[in-house]
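All protein chains but one are shown at their positions in the complex.
And then chain A:
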Amino acid sequence: MGHLRGKLLPPALAIVFSMLLCGVALVISGANPFSAFAAMVTHVGKGSTFVDIINSTGIYYIAALAVAIGFQMNLFNIGVEGQYRVAAVIAAVVGGSIALPTGIHTLVIIIVAALAGAAWAAIPAILKVTRGVNEVISTIMMNGLAIGLSAYLIRRDVFGELRGNNIRTPEIPESGWMPGISFGGGGTMFGFIFVAVALGVGYWVMMNRTRFGFELRASGESSTAASAGGVNAKKMVLFSMLISGAIAGLISLPELLGRDHTFSLNFTAGIGFSGIAIALLGRNHPGGIAFGALLWAFLDKSGLALDNVGVPREIVTIMQGSIVLSVVVAYEVVRRFELAAEQRRVGRELGTVGGAA
């Protein structure tokens, strides 16, 4: 129970703190924080907001899982952003240019997206393993390249086509879609949400029950102890980056398979960066990440209601930022406190405050 307290207390403190902070910001800017928060909460029940939040949660969840795998071994895959963009455009191009039976078509698109994401992540991974290039720098640069590559691939003289003012890839035929669950006026929930849940379960099993997960966690906790324990650091960097990239490749699929069916200029960008924040908030734990993703999605979608009560919507961004900052601090504080408490407890149970150091 001390364990659970250690896990739940920091995010709770962080959220309360950032709500207070945003409340103060609202008061200073002359708005009423209570009416603003109330507007956000009541907005959830309106129109398709609730389903939108669920859909958005699923997308954020996949992104945060991709980031979390790298985080488990102190590998900062900042390149999730680029990996899912490249995966999205390649999956859309392939999906739109092949004809396969229903179901198999969808599966092929999913596999292509995962492979494309992994391939894009493989470049920084190989650079790190062979040349020691810092993955933070290389993945950030790969993000820049990804924007250029995707823009090139949807040019009309390459794979793209012009529809109205929008350039996009050829539409994926219906055999390649993934059906959702319709709530009529309440919107349609993406079918891919279930894949996201399965990914979360798979992630938990991998981290807690497999040798690979053990080696990943050991590497993250202490690279020196891991190497003395026979963990091959280079192999772990390579594999974790590839898996991270493969999962990143799936980020855009809920929208691609369930709603858009094409990669266009309206592509939703920035999810990879939100994934970093959510993975931090969720402490790389599949349950924690789910909660973080839900919070993020709620803030995003309910934030739209703020305009109605005359509050700038950007307050939501402030809140997201302050949550991340304060959660990092809160985790560290609580971690130290818990470790000291644990040591005291062990000392007390053994009855030796005069034992050996």
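Note that contacts are C-beta pairs under 8 Å (C-beta built on N, C-alpha and C of every residue); 3 or more make two chains touch, one makes a residue touch a chain; residues count from 1.
As a convention for this text, contacts and distances are computed from a predicted model.
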What name does the UniProt record list for the absent chain among "Na(+)-translocating NADH-quinone reductase subunit D", "Amino acid ABC transporter membrane protein 2, PAAT family", "Simple sugar transport system ATP-binding protein" or "Sulfide dehydrogenase cytochrome subunit"?
"Simple sugar transport system ATP-binding protein"
Given A:F214, A:F239, A:F273 or A:F291, the one touching the chain that is not displayed
A:F214
Would you mind spotting which of A:G132, A:G185, A:G230 or A:G270 touches the chain that isn't drawn?
A:G230
Where does chain A touch the missing chain, residue by residue?
208-215, 217-218, 221-222, 224-232, 339-350, 352-357
